[in-house]
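Heads up: the structure comes next, in structure tokens.
The complex appears here without one of its protein chains, the remainder shown in place.
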Amino acid sequence: MTRNIIEVSDLSVAYAHNPVIWHINLAVKANSRTAVVGPNGAGKSTLIKSIMNLNKPLSGKVEINGKKPKHALKNIAYVPQKGEVNWDFPTTVLDVVLMGRYVHKGWFKRMNKADVAAAMDALSTMKMEAFKDRQISELSGGQRQRVFLARAICHDADFYIMDEPLQGIDITTEKLIIDTIKALQAKGKSFLVVHHNLDTVEEYFDHVIILNKSVIAQGTIEEAWKKENIDKAYDDRSVTT
Amino acid sequence: MIDVLTSYTFLIVAIGTVILAFACGIVGTVSVIKGQSLIGDAIGHATFPGIIFAFMLVGVMETYTLALGAVIFGIFAFFTIQIITDSSKVTLDSALALILSSFFGLGMALKSYVQGHPGFSGTQGIDDYIFGQAAYMLRTDVYLIIIASVISLLLFMLFYSHIKIYVFDPIFSKSVGVNTGLMNFMILSMTIVLIAVGLKAVGAILIVNLLIAPGVIGLLWSNRFPMVLIIAGFSGAVSAFTGTYVSTVYAGFATGPSIILAMSILVLLSMVFGSKGLLHTHRKRNQGVVS
Partner (left out) sequence: MIEVWFVLIVTALATSILGVFLVLKGLSMTTDAISHTILLGIVLAFFITQDLRSPWLIIGAGLIGLLTVYLIQVIINTRLIKQDAAIGIVFTALFALAIILVSRYADNVHLDLDVVLMGEVLFAPLNRIEIFGFSVPNALWQLSLLLVINCGFVALFYKELKLSTFDPTYAYIAGFSTTLIYYLLMTLVSITAVTAFDAVGSILVINFFVAPALTAYLLVKRLSHMIWVSFIFAFINSTLGYLAGDHLDVSMSGATSFVAFIVFMLVFLLNPKGFVSTKVKQHNQKKVFARAMILMLMNEDEHRTISRRGIQSHFNLDDKSFKKHIEHLLLNGYVEQNTDGYTLTRRGEEYTHYTRIKYELPAS
């Protein structure tokens, strides 16, 4: 029986008095690759933002390693959705990856050689060393995603939260990202990934949470990834009746 | 003409405009990157009635009071824009035009009232705040600019990493513990205060240029945020010095407009010759290196 890295109990979140997620009880196993799937508007992004304490829940609580999220943020590496980033910002690839070190440095200390070395390591893991001085806006979608994963690696957290990291990227990058995730898992890291492609869930992940406003099913792929659960999540009628 | 450089008036004015333009360049770069350049324009125009209200209250052109009036109206204008765009279908573009012209209209109405009213004296200085006439800057005006600029720059340096991550990637910045609301508030207050203290030097209409043009120049020369900021600060300072010099030596060149013209020439040159400018990208394209 493995330990839970995240425990969510009775979590409900409402935006403008409309419940987006409802009575969520879930656990993410330590050292797992857990996918969050569900139709559009199922509350996937809301769920991961609540886990990171980025919005105020209506009720319920989240614990990360038995601590409140606020005190566990240092240990979470977050990979944002594409639309959240200001692509006009003048910054190079290496610079973005170095941002992953900020949490460890304290805010007012400068980066040193060890930080740069860590960033270069992360870049080479993602096969992006050659691009280190490129401006982030000059990269393709797949290359950008690699940079953000490199930033997360550089952050050196135990737990990774990713919001649709595989959306709109090339197949080579997709494979590289999944291989990297598996390699990191072998080193003891845990992953919670919002995922949109139902065809690849079994291949890429070992645990799954099927969400549609509340949790439809969760557990290992064998336990939870069943046709009736998927149908239930993606069939609107099951929600309103 | 060399003795101009050591004359007392010139020094006072030059110190004031150079420091102001340096600080505006650095703070303004953030709004350029965020795509909110014209908010500064609306705030600039909107401070004008604040100047006149302050004058009406105290009856003299007293630097600190007028600046305070400008700040209050700047904040008021900003929040009105915010409320209108947040809770109606009116776009930012239209809301800016509305607020800018309405507040400036109020300023114009108040100005005509004050100037037509025998109870107020010494009103001819009001126009300096519209077009900027740095030659009439007083020592206190320069002190105020120095205080505001130095505080802004110190805050900016202190929170540099926070600001950088916040502007680039707001949600990530929240996830690593940056107080995004505080960052936003800080940038906004710095912008409004710099506008307020710079009105007499550059004028309500043109001050937005000091906030936009340096950042644009910086972005045309570098890919790196710290470099962009430094280039922005210095191109602001160089333009301010050149403009002030020209306006001191040649009759009929008001300081504000001269600085803006110097800055515009720099923008034009950077667009052509900048390392990300037309010539460079053109050459790169011909060599087929652009990704």
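Per-chain residue numbering starts at 1, and chain names A and B are given in the order in which the chains are listed.
Just so we're on the same page, a residue touches a chain if its C-beta (ideal position, glycine included) is under 8 Å from a C-beta of that chain, and two chains touch if they have at least 3 such contacts.
Computed from a predicted model, the values in this text were never measured in an experiment.
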item	value
Which of B:V60, B:A109 or B:V249 contacts the chain that the document leaves out	B:A109
Touching the absent chain when the full complex is considered, from B:A14, B:L96 or B:V176	B:L96
Identified contact with the non-displayed chain, of B:L66, B:V167 or B:V267	B:V267
Residue of B:V178, B:V193, B:L206 or B:A240 in touch with the missing chain, whole complex considered	B:L206
On subunit A, residues whose C-beta touches the chain left out of the figure	12, 14, 16-19, 22-23, 58-59, 88, 212-214, 238-241
Touching residues on subunit B - with respect to the absent chain	32, 35-38, 40-41, 45, 80, 83-84, 87-91, 93-94, 96-113, 116, 127, 130-131, 205-206, 208-209, 212-213, 215-216, 220, 250-254, 256-258, 260-261, 264, 267, 271, 274, 276-278
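The rule is simple: only the chains that are shown with their structure count from here on.
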item	value
Inter-chain centre distance, subunit A versus subunit B - centres from mean C-alpha coordinates, in Å	40
Residues of subunit B defined as touching subunit A within the complex	33-35, 158, 161-162, 164-165, 167-172, 174-177, 218-219, 222-225, 227-228, 291
Interfacial residue positions of subunit A with respect to subunit B in the complex	49, 52, 54, 73, 76, 78, 80, 84-86, 88-92, 95-96, 99, 102-103, 107-108, 133-135, 138-140
